[in-house]
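Take a look at the structure set out below.
Removed: one protein chain of the complex. Kept in place: all other protein chains.
Think of it as A, B and C in the order they're written, each chain with its own count starting at 1.
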Amino acid sequence: MSAAASNVLLERYFFAPVGAGSFAAGSPSVAEGRAGSRKRGVAVQLQCQLQGQKIKAARFLAWGCPHSIAAASWLTEKLTGLSLDEASGVGAMQIAAALKVPADRLGSILVLEDALAACLENARSRRHVW
Amino acid sequence: MSAAASNVLLERYFFAPVGAGSFAAGSPSVAEGRAGSRKRGVAVQLQCQLQGQKIKAARFLAWGCPHSIAAASWLTEKLTGLSLDEASGVGAMQIAAALKVPADRLGSILVLEDALAACLENARSRRHVW
Amino acid sequence: MAGLTMGSRMIYLDYAATTPVDAQVIELMNQCLGEDGDFANPSSLHGPGLAARARVEIARGHVAALLGAGSEEIVFTSGATEADNMAIRGGALYQAHRGRHIITSRSEHRAVLDSCKALEKEGFEVTWLSPAEQGRVSVAQLREALRPDTTLVSLMHVNNETGLIQDIQSLGALCREQGVLFHVDAAQSAGKLPIDLGRLPVDLMSFSAHKIYGPKGIGALFVRREPRCNLFPVMFGGGQEQGLRPGTLATHQIAGMGKAFELAATRMQADQARLVGLRQRLWQGLQKIGGVSANGALESCAPNILNVSFQGVEGESLMFGLTGLALSSGSACASSNREPSYVLRALGLDDQAAQASLRFSLGRSTGIEDIDAALAMLEEQLKRLRELAPPWVQ
Partner (left out) sequence: MAGLTMGSRMIYLDYAATTPVDAQVIELMNQCLGEDGDFANPSSLHGPGLAARARVEIARGHVAALLGAGSEEIVFTSGATEADNMAIRGGALYQAHRGRHIITSRSEHRAVLDSCKALEKEGFEVTWLSPAEQGRVSVAQLREALRPDTTLVSLMHVNNETGLIQDIQSLGALCREQGVLFHVDAAQSAGKLPIDLGRLPVDLMSFSAHKIYGPKGIGALFVRREPRCNLFPVMFGGGQEQGLRPGTLATHQIAGMGKAFELAATRMQADQARLVGLRQRLWQGLQKIGGVSANGALESCAPNILNVSFQGVEGESLMFGLTGLALSSGSACASSNREPSYVLRALGLDDQAAQASLRFSLGRSTGIEDIDAALAMLEEQLKRLRELAPPWVQ
């Protein structure tokens, strides 16, 4: 319903987002990262369910522009099956390119990148406990 | 073909002018008056064929706006049968009222009045000769 | 009633941005276009020109009649934007020898705001009133702002984003008392609320045809004759429209505006009564969904507009999600850029709340089933997007 409507991937991940939701909180195998705020116009929560070094599954919650929601969804799909090291190689530019995010929306993607970083950081810090 | 087109008398006397033309020049029974010029935008020539004190017939030639042509024609009709004294009672205001001449065209009618005055003056001056 | 749906069940609820042109208006416009119609230049003195001129003057009469104005007080323009520019710029420049202070409010249409800002750059002083609750400017507030060098006050009748109705009667009375020109942008009120310029203390009033089922690209400025209101022209040329607005008169556009105003005169009461009912249904439905607040008390707003803030969702995603609804999140003009509505900001909303607001504007073809379908779509998207939002976001 805007000029962006011709972006097929954007529409798919926005209207039928995979990975939407969250895992039961407090599980030791779930790492979580948050970034953004209402004031910034974007807020993302990313969770990864770990199996050893691997991301078995990922979930997101997002509040923000359509690109931020779609990108968060796309990211959960992307992360699934990656090792933590591989996951930390996924950056804002790759996400933006995949979803054809316009330049003026890169800010939202950077917030998403922050959430991923926080989540991976959280995952690594948890590994000590196991 | 202008805003004045709704003026029936104007149209009648403009498109089918009675009294158009001139009498053979130099006849002792024909008085003539001229007024106006190209520069003024109106020029009228009025001739009266006299029979004693009476105007037996009148003719005009006119160059100017539609009102001036129609008014000159109307005047020749009006003059026919009048005595010279009666004729000198016919003035610009009467002509203008009869043809519903708008205020911004009264100048043309004043030229016509001048032509009438000159014609009657000429008529009176000729009476001495007879 | 059929409801105005387009393509794959698109429900149009953006009548305040623009309306479809009424079938009777279209028919009349078509009579002024082609070889067999009155296509000639209304300034030409030949027969076809006079026929076109007659069309123009009939239309002028209809516009004047709806407003209780004299025909000679109606100047056709290319729209309300141009009328606003003419009134504000033209009025201020004409009065510049008396003073260089003008007054307006922060929630005016951009045509007014930007006209005032342009004058500011040229050395005029502008007082920008901050409307109080719901966007209303009070007489006391205006009185306080008036100065000996104030020459013009510009305040809109009905706000295009919230629908708020300004009390132009009282505000105008104060202006008249102080000998200050009073301009009112009535683009959103003409044909929707009764306007009687025979009684209203208004010197200049702007109108647009395309907000009431007339064509886009045509409007008018009311310029009072008694007491006479003089303007400096903003455009120069062929001397049309009493020297105030040059350019070949667009017969079909003017005729269309005249017809639209003529139709509004007969339909206004019934139309608006029906819209009050539909808006009520919409508002009740929204309240049932929950997490909503109206930007403006319904009874203070024009019956065709309902502006609502939605809690717990981000505005752009809400709009993007509502693929079946054609409506605006800000004013239509502002909606090409992503800045939050300055009108809602002026009402005290923060950026996010302003952005998560929708303007529902209803019109002649809106039916009950459109309202119900819109509510169903809203409910679905609101539920989905609220569930997607992290609970820790305020």
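Some points to look at:
Keep in mind that, in the parts below, a contact is a pair of C-beta atoms (placed from the backbone, for glycine too) under 8 Å apart; a residue touches a chain by one contact, two chains touch by 3 or more.
Predicted, not measured: the structure shown is a model, and the values here were computed from it.
Note that of C:L327, C:A354 or C:L388, the residue touching the chain absent from this view is C:L327. Of the listed positions C:A17, C:V308 or C:V343, the one in contact with the omitted chain in the full complex is C:A17.
Contact with the undisplayed chain is limited, among C:G217, C:G285, C:G312 or C:G367, to C:G217.
Mapped onto subunit B, contacts with the missing chain fall at residues 1-2, 4-5, 14-15, 17, 20, 34, 37-39, 41-45, 61-66, 69, 104. For subunit C, the residues touching the absent chain in the complete assembly are 4, 6-7, 10, 12, 14, 17-21, 23, 26, 29-30, 33-35, 37, 39-41, 43-49, 78-82, 84-85, 109-111, 114-115, 117-118, 208, 210, 215-218, 233-240, 246-253, 319, 323, 325-328, 332-337, 365.
Here, only the chains that are shown with their structure count from here on.
When you average the Cα atoms of each chain and compare centres, the chain farthest from subunit C turns out to be B.
Work out the mean CA point of subunit A and of subunit C, and you get 43 Å between them. Subunit A and subunit B, compared by their mean Cα positions, are separated by 99 Å.
For this pair, subunit B with subunit C, the centres built from the Cα atoms lie 60 Å apart.
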